[in-house]
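Only one protein chain is missing from this complex, and each of the others stays in its spot.
Naming follows writing order (A, B and C), and every chain is counted from residue 1.
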């Protein structure tokens, strides 16, 4: 199993029957592949619908039906289209149960930076700032490090997407919960030792008393 | 021709082809009867549609289609239904060309009072406060006096519906424009003298140099 | 996720002292069966948020006549004399709100916004006790969001996922209230299978709906 699949599989377990979920672009979109068939999770697409389905078969693309990345998608039965104001009524209004997003940096206070690197890459925040503020649960899913450098920091130094809104972090090394006391490592990928996880993390990890193996 | 018809006929002449108009309850609703057949005026109903038509034939009432007074109505071809937020997007957002409302009192500064008599009648403002603030043109249509007492005052003493928003007043005696200098009588019903109109008006009227007979 | 319940099950959620939004405009689009059920149930000390006080024998009016409300937030109460009488007698606290402001306050409540900046009511008694905010030289009232424990709304058609379609002038406050309450209960005229409402034509997505009763 590759690293991304480990992460996506673990995130999928956080979702519950009936949840409304918004997945960020990249790795987070993979989470949809690991939802049990008998579970009713509806994916919201911030460009204006709920019921985001799989990519269409080749040749069956519909230019009127794309996701927030502009890629052709489908809509599942029971889905619905709406305008951008309604889309963010859903998001900002607390009607999204969970959002899964990638990160450039996340820190022990639950701060998140994922929308710009000053002077270099400035894609814009898109819907991320609203999602992070509005979703009931904010799950960061990402590789633990970038080019060997920690992404889980004591304090983000890139411009923030939102302050103190992250609830949990899932990486290939384990699962961390954001608490008032700091980041608590609650699950660990048995391929790694606690020491290795800490070494790859700038923030000081609190190790849960009942640290479990990561469920995947 | 009765007093109300005189007023309604004169107000109808203020409306232009293509206008979106909201008529208050009572006398103002009569204005719809005097729009020339070849003129395209759409009436907005603040409970949620545009294209307010005539009352339905008896037996053809539809409980799902009522006006803001809860009375059965019809919708004209090209009309559209919307929710209350959109209804007031239209009203507050300046997309209503004219609103025609009744008044308990109106004064020379363009202040309007038409929603409560403290301790007695408190029906509530409904959509009137938004209409008066949002419509491009606010036309007050009413009988000139109530039980012989002036309703056009130097200063309203009932709680205001809005401050300084009235553009013109149409009564059975004449037409008055609200200007910075005060109320200008621009048209007069030839059944009355200027003196009679002034006598029935508490505010001091400025008589237009080119005072005309009221067109009806 | 079965959202379809009986009238009795739906009414179990409503308790004394709750804040309840009730959809409709002069009873058009008001879930009338819910009004009857609440009268029968006799819950009291309700705070009711609705456009109007209905008629004495239709809509929200029934609850007022039966003295089940301690407070009402509405834009117009003139067609139900009982509302004014109770208000004047001090038996019913009445907060009168301009209709457009009421719609936006409910929308803001469901939308995660901190309030509404409206020009409506400036220079009138509506501004009393409210913060005024100047933006680019124009004064606006800061009107606060409204939320409720329960929204009782009605829809003409719903599918089993709770996607709603409102006929004609019954939309009014229903789609707004669907966003702004902890528990949203819909009286539906006709419940259809998932897929029978075109996703283009859904007026309130099912995610806002907790329970439905076919009425």
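Just so we're on the same page, a residue touches a chain if its C-beta (ideal position, glycine included) is under 8 Å from a C-beta of that chain, and two chains touch if they have at least 3 such contacts.
For clarity, every value in this text was computed on a predicted model and none was experimentally measured.
Asks: Just list which of the chains on display the missing one touches.
Replies: Across the whole assembly, the hidden chain touches A, B, C.
Asks: Among A:3, A:76, A:163 or A:205, which residue is in touch with the absent chain?
Replies: Reading the full complex, the residue touching the unseen chain is A:163.
Asks: Can you work out which residue in A:20, A:41, A:75 or A:142 touches the chain that's missing from view?
Replies: A:75
Asks: Pick from B:26, B:93 or B:164: which residue touches the chain that isn't shown?
Replies: Hidden-chain contact among the options goes to B:93.
Asks: Write the list of chain A residues that the hidden chain touches.
Replies: So the residues of chain A touching the missing chain come out as 45-49, 62-66, 68-70, 75, 81-85, 87-88, 91-92, 119, 121-130, 133-134, 159-164.
Asks: State which residues belonging to chain B touch the missing partner chain.
Replies: 17-18, 20, 40, 42, 44, 49-51, 75, 77-82, 88-95, 133-134
Asks: Kindly note down the residues of chain C that lie in touch with the hidden chain.
Replies: So the residues of chain C touching the unseen chain are 104, 108, 112-119, 133, 135-136, 138, 140, 142, 144, 165-168, 199-201.
Criterion: only the chains that are shown with their structure count from here on.
Asks: Go through the assembly and pull out the chains touching chain A as well as chain C.
Replies: The common neighbours do not exist; no chain touches both.
Asks: Given the contact rule stated at the top, which pair of chains has the most C-beta pairs in contact?
Replies: Going pair by pair, the biggest contact count turns up for B-C.
Asks: Among the chains, which has its CA centre at the largest distance from chain B's?
Replies: Of all the other chains, the one whose centre lies farthest from chain B is A.
Asks: By C-alpha centroids, what is the most central chain here?
Replies: Checking distances from each chain centre to the full centroid gives C.
Asks: Between chain A and chain C, what distance separates the C-alpha centroids? Give it in angstrom.
Replies: Computed value for the inter-centroid distance: 35 Å.
Asks: Once you find the CA centre of chain A and the CA centre of chain B, what distance in Å lies between them?
Replies: 55
Asks: How big is the gap, in whole Å, between where the Cα atoms of chain B centre and where those of chain C centre?
Replies: Going by mean C-alpha positions, chain B sits 29 Å from chain C.
Asks: Among all residues of chain C, which ones touch two or more of the remaining chains?
Replies: If we look for residues of chain C contacting two or more partner chains, we find 107.
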